[in-house]
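Here the structure comes first, spelled out in C-alpha cells, and everything after it is commentary.
What you see is part of a larger complex, with each chain still in position.
Going by the order they are written in, the chains are A and B; count residues from 1 in each one.
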Amino acid sequence: MIRIFVTGGTFDKTYDEIHGRLSFGDTHLQEMLRLGRARVEASVRTLMMIDSLDMTDADREVIVRNCQQTPETRIVITHGTDTMVETAAALARQVSGKTIVLTGAMIPYAFGSSDGLFNLGSALSFVQTLPEGVYIAMNGQHFAWDNVRKNRETGVFEPLT
Amino acid sequence: MIRIFVTGGTFDKTYDEIHGRLSFGDTHLQEMLRLGRARVEASVRTLMMIDSLDMTDADREVIVRNCQQTPETRIVITHGTDTMVETAAALARQVSGKTIVLTGAMIPYAFGSSDGLFNLGSALSFVQTLPEGVYIAMNGQHFAWDNVRKNRETGVFEPLT
C-alpha cells in the first residue's frame, strides 16, 4: 500500500479562464492514476495546494507530521520543484524507517505536453523498489535527498557530486 | 546506461489517415523521452514494428539475441501486451545476468489518453532498481516473468498466485 500526499506545485496548476492566469483547483492525481491505469494500491490525500515558493516552515511541518503518522512505509509526495530539495531535507531529518519519494513536473499536467504522467509513473515505481530513505524522482532519475539540487537556469535536477 | 529495444505494439500504433486504419510508422519513443524530459542515459533501437499477435518465434529470437549481445545490463523492451508474457519467458530462458523490463500500453501513445508515458516512466525506473531477472511493468506494477498473465477480458496484467 502506497500513500500519496499532494502539496500542489506545477503538477496541479490549472488555467483560470476568468482571470486569465494560473491557479490551483483540485488535484489531478486521481485523473492521472486513472489515465496511467495504475493498479498499485494507493490512497491519495491533499495536504495543501500551493506553489512551493510559498511553502513555509509550518507547511513543511504538516508534511513531516503526515509522513510520520501515516501507517504506510512507502510514500510519494507531489511537490513544486523550486523547494523540493528543502522539503526532502526536512523529511530526512525527522522521518525514519520509510521510503519517501518526492516528485513534480516542469509543465502542468493540464497542459497536453506535461512531463507529469511520466514522473508519476517513475515515482510510484521507485517508491516500491528503493530502500528506506528520502529521494527525489525527476526526469526518470532518482537522487538521494542530500545529493541533489535544482539547476534554476535549466530547470533540471542534478547530483551535487 | 539503459538500452531500450522497440518492437512495436499498441505503444506505437498510429492512425493511417489515407486508409482509415491503425498502422505502424516510426516509433514514438524518442518523442516520449523528450516529453518526459528523461535524463537517464538511454539509447533506443527499433528491432521490429509489429503487433505482438503477429510475433513469430523467429522475431522472438531477434529480441533474445539483441538482449544477449548488447553490452548494457539494464534493458527496457516496448512490446504489444498480447504476447508480452511469452517473450518474457523466452528471454528468461536464454538471457542471464541482466535486468530486463518489458512494458507496453493499452492505448496508443498517439491518442491523447494513452497510458504509455506513465508506463515508460515506470519501466525506466524499475529497470534501474530491480535485481537481475526478467519482468513485466504495467499499471505501475512489476511482475516476475513467471508470475503474470494478461487477463484478456479486462486487459489487465495479474499475478498468477
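Please note the rule applied: contacts are C-beta pairs under 8 Å (C-beta built on N, C-alpha and C of every residue); 3 or more make two chains touch, one makes a residue touch a chain.
Here the structure is a predicted model, which is why all the values come from computation and not from measurement.
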>> For a quick check: 2 copies are placed, so what copy number does the complete complex reach in this file?
In response: 4
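Note that only the chains that are shown with their structure count from here on.
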> Can you tell me the C-alpha superposition angle of chain A onto chain B, nearest 5°?
Replying inline: 180
> Any idea how many Å lie between the Cα centroids of chain A and chain B?
Replying inline: 26
> Tell me, which parts of chain A touch chain B in their complex?
Replying inline: 32-33, 35-40, 106, 112-115, 117-126, 128-130, 137-142, 156
